[in-house]
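A single protein chain has been removed from this complex, and every other one stays in its place.
Letters A and B mark the chains in the order given here, with residues in each chain numbered from 1 onward.
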Amino acid sequence: MEVTLKKEVHDPQGSAVENSLKSLGYEAVQRVRVGKYLEVELEAPDQNEAARLVEDMSRRLLSNPVIEDYSYTLEEVRRQ
Amino acid sequence: MPDQEEIRRKLGLSDSEYELIKEHLRREPNVTELNMYSVMWSEHCSYKHSRSSLELFPTSGPRVVQGPGENAGVVDIGDGFAAVFKIESHNHPSAIEPYQGAATGVGGILRDIFTMGARPVAFLNSLRFGELNSAACRYLFDGVVAGIGGYGNCVGVPTVAGEIYFEPCYERNPLVNAMCVGVMPLERLVLGKAGGKGNLVVLAGSKTGRDGIGGVTFASEELSSDSEKDRPAVQVGDPFLGKLLIEATLEAVENGLVTGVQDLGGAGLTCALTETASRAGSGIEVELDRVPLREAEMPAAEILVSESQERMLFIVEPEKLEPLQEVFKHWELDLAVLGRVTEGREVVVRQGGEIVAAVPAESIAGGAPCYYPQSREPAYYKELAAFEPLTLPPPKDYNRVLLELLGSFDLASKEWVWRRYDHMVRTSTVQGPGGDAAVIRVRETGRALAMSVDGNGRYCYLDPYRGGMLAVCEATRNLSCCGAEPVGITDCLNFGNPEKPEVFWQFEEAVKGMAAACEALNVPVVGGNVSFYNEVDKEAIYPTPVVGAVGLLECPEQQGKVAFKDEGDLVLLLGGNELSLGGSQLLKSACGKVAGRPAAVDLELEKRVQDLSRRLVREKLVESAHDLSEGGLAVALAECCLQGNLGAVVDLPVSDRREDLVLFGEGPSRIVVSVKPEKLAETAALAKAGGVDLFELGTAGGGILKINSSSKPLISLTLDEMKQAFEGVFKWIME
Partner (left out) sequence: MKWGVVVFPASNCDLDAYHLLRDVLGEKVEYIRHDAATLAGCDLLILPGGFTYGDYLRPGAIAARSPVMGAVVDFAAGGGPVLGICNGFQVLTEAGLLPGALYRNSHLQFRCLETYVRIESSSIPFTGAAETGKVLKMPVAHGDGNYYLPEEKRLELEENGQIIFRYCDFEGNIVREANPNGSVDSIAGVCNRAGNVLGMMPHPERAGEKILGSEDGLVIFNSLLEFYGNREVRGGA
């Protein structure tokens, strides 16, 4: 799952990285956003249920809807 | 499988050490035991090269409750309370990963304090880096500052004072020395002892992982260009867990639930088990299968030497286990009962039902060999000492020189740094960073503690004996300028490889100098840390002993401050006449030279000056007091002006000395004070009675610092001009 600041929210970390990249000569850089990457291992009978759980926890805890957006991908792993 | 010899070489054990281990065990050690001996017999844990010299330090006194040898020193501060403090280095980890290295340095020293049962009340730090025009140095500097703040701010202990200097010799071997001060009721003191047969040995805090394996061996070796590859040896700090451990441990101590406490730092479980058993003269049996692991299938040796942070070991009477578990559960922490205290004197470790190690506790915790390394005066010493700075022509423009000094990284305002530390939390900081010493009030008793940390690597390089003395004098003088009576010091001795005779000579001389100053000033050393092997590719750092001093005030209102206060106050210079430009900031900043000899120290005079300063400050005879250090009189006056936002007009004492020496020369036992005109007579009388010279320099006031010599103007700078030089230097280079 990726959690990033909403586009309209100023991203101070992103700006700092962006400036640093430019000062290293990467003129091509247009914009940098810094976000969080989370791995959640969960047990669910199917993809739909897994998606529902992830949505739910994203809204309730993992992101702050005032400033952040989230996106995620699901990957099926076999239980050990 | 590699043979024993190869293993012990990798572990850094010498042949004679191996023979000694066999003698202790009366058999061949197995691999697990070899690992245990290797970490405990490293320099970091055993002080094998330094022990014989450290015996020179005076370690007792009427206030000393606990001297060196425990997790921290303990000093009686009256009304049934004690101050607990210690300084420790985390140089090598910070060189490899500055943020985590510094953060875990802070976390480690923090645990040393609350392990004793004390509530941590302040952090201090002493830092050294290379010159900031190198990007690599800026990276280290920024990371270390962020790491110190990252840990300290989170655990809610204010970072109140420190010092930072920049010299090329620290470029790849920065110094990160962290100090913590705690306060507690005396009766709550707990020691790291595993006493009482049948008592439980309990591990709390973080799970054990592979981090920091061999950390102490790493700290006891020189760095090389490939040390970056050693990154896995760096531990990661978890200040959140650290904070929970403080609260849970102090709650357990307060409720009398534990009989012994030991934190897990360098050498991890091995150190905690063998030291607690050895101090109590008992044995311990533990099951490694009960250690909560972060990674599956760690071999016994790795579990035993892992330096995973935020772990504590408790010795608990069986019937108190349940209430202890209650306390820890509340703080969302788990406990693991590893085993019991036994009658013998052996630490026996089992894994999977089999004994994997059985070692006499004392042999491992205190049985390391004591070395008396060769000592030889280095070739550079006489050559540099013979250099006379006054053979150089004097600078032409003293205004420019003063501005240059005020704007040098060494002397410029460190506000950019300490703004990043929470120095106010606990609402007890009654004097924060920027003064001669920080002052923390002790609410429980109404008194206050002053604290300062000082060292000057340049002085020690040029003359380690004088340098050692000067470090002790400066740290205690800073306390005396705040009006505080020094009650104890803790030291962090940062040196190169002691197996080199030249380095060991520096060490010996510095320790001798420090010991002499401690004796003369009547200040005991109650704990400390030796950090050898501060070398990269064979290049040693300047010998850098750092002194952390703690002093006592009867009440916070007694404290003195640096700032000039009121228009018309008289500015006086008290004390010594011994001055030198050898090793001075002027010589470094103006000529890029580190040479000559620092001024000689008259310890009797130093004591008289400090006694007088305390009396003047405490009795409110003076409005301000500031000690003279790097940059001499001119810089000290500028600092008093800048802090007070008030100028001054002064005339230098008449002498046949060169003006640059009088303005910028450095020497001990000197203090600038300001007094109300009506208090001059009383002040002068006390100075006379105290055997201290007093020079009337001039008057505070206006918006300009004017320094004249026999009415000839030498320096005339507005507050704004000085401010501009003094402030903003770090923001400019770092951002």
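Annotations
Heads up, the rule we're going with is that a residue touches a chain if its C-beta (ideal position, glycine included) is under 8 Å from a C-beta of that chain, and two chains touch if they have at least 3 such contacts.
Every value quoted in this text rests on a predicted model; they were computed, and no experiment measured them.
The chain that is not displayed touches the following shown chains in the complete assembly: A, B.
Among B:R443, B:R657, B:K706 or B:K723, only B:R443 touches the chain left out of the display. When the full complex is taken into account, the listed residue touching the unshown chain is B:V425, out of B:L25, B:L293 or B:V425.
Although one chain is hidden here, its contacts on chain B can still be listed: residues 146, 149-150, 153-156, 238-241, 243-244, 330-332, 418-427, 429-430, 441, 443, 556-557, 735. Residues of chain A in contact with the chain left out of this view: 5, 8-10, 12-13, 16, 60-62, 64, 66-67.
Operating definition for what follows: only the chains that are shown with their structure count from here on.
Work out the mean CA point of chain A and of chain B, and you get 42 Å between them.
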